[in-house]
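Please find one structure pasted underneath; my questions will follow.
In this view, the complex is presented without one of its protein chains, the others remaining in place.
For subunit A:
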Amino acid sequence: MKAKVAIVGSGPSGCYAAQALLKAAPDLQVDIIDALPVPFGLVRYGVASDHQGTKAVSRQFSRIFERQGAGFFGNVRIGQDISLATLRSAYDAVILAAGLSADRKLGIPGDTLPGVYGSAALTRALHEHPEADALPDLGSAPVIVGNGNVAIDLLRVLAKTADELHGSDLGPGPTAWLAANRFETLTVIGRSPAGKAKFDPVMVRELAKLTNVTIDVAGVHSSEDEEERKRLEALSEIHGHAKGSTRIIFRFGLQLRSVEGTDRVSGLKVASAEGEEIIPASSILTAIGFQSSGDFDREALLSAAEPDASGKLAENLFAAGWFWRGPRGTIPDSRTEAQALATRLLEEISPNPDREGSHIFAGLRDVVDYTGWQKIDSAELAAAAPNRCRQKLAGKNELLRVAGEQETNS
């Protein structure tokens, strides 16, 4: 008899969990549910548009549906369209892999002033996420706060020329927006010293390929620690890169005091050993981590988790990926952890034939199945401009319309 597993979220952790489950137990019925009409989570809407190689994991994920028999139920938000309790009663096990999509706030005075934007919201807008806000006016001197790979991704794309985006899937709207920006400076601010910054040295070195920037790194120190040394070396290498008019400035070890401005951001007050100063800012982009969107009471769910850190929250309820571990970790981490979770889940699951499975979605409107996604995918690939690899359909209505199109027998 087939046991049924529902996975909430079709990002890397949900997909890798499904892949591992079906590899170990090909008879399992695995259904992946996503609030969006399209699958793959941050692979589609987070990973930078000029890092298509990284997005290639979605080819593996497609096979979960095409060959391993998983079901896709897109445009279904658990906690809203279907309650978690209903889902749990319909499946033998549920995995919450819903990610963390809300921006963490700076937590200093002035952090709600107009002109402060979160990197999650901004990358969604850049990537034409169906629920994104419009792209804002960042002015001539944006300041990026944060020292992770997300900060570097944002910086790199903002600094790129139109030519440097060839081969990406950046849409026509965001492309025009980027071209209209006239950044004089792009400042990146870290709270920790340079050696303790979180970004990958490879990501830093990639900045040395930019053709329209001059890079100035302040605060590179020496270190005995090998990891720190790699990062510091990469920062020293890019320091002094002088190819163009946009100035990139890296500063480290600054305490954040307040966002300055009356009805809009005008600067960021910071403090260091040298005292306080105000760094002028036409906008502030925060890349300091993510938190739960609020579809679930994550804290309550996690506080009941088993202490063995395996991702088991309750009887037949598991968590994976960023939802489980917090907003840290890469796609490879998702894979390793999802494989461990799958092993654990399979030890415990026992099929109950009375459970309804995917019948609970039957009454919902506009559910997008895997065939619907394939139609969207083909339409997007076909619409790609010559210097783009894909043109995403923008807006939920457009996605739903294409997903629902009937096959024509011409």
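Methods note: contacts are C-beta pairs under 8 Å (C-beta built on N, C-alpha and C of every residue); 3 or more make two chains touch, one makes a residue touch a chain; residues count from 1.
As a working rule, contacts and distances are computed from a predicted model.
One chain of the assembly is not displayed; among "NitT/TauT family transport system permease protein", "Fe-S cluster assembly ATPase SufC", "Ectoine/hydroxyectoine ABC transporter ATP-binding protein EhuA" or "Flavodoxin domain-containing protein", its UniProt protein name is "Flavodoxin domain-containing protein". Here the missing chain is touched by one residue of A:R59, A:R182 or A:H359, and it is A:R59. Only one of the listed residues, A:Y16, A:Y45 or A:F361, touches the absent chain: A:Y16.
For subunit A, the residues in touch with the chain missing from this view are 16, 19, 51-54, 56-57, 59-60, 63, 167, 201-202, 205-206, 331-332, 335-336, 389.
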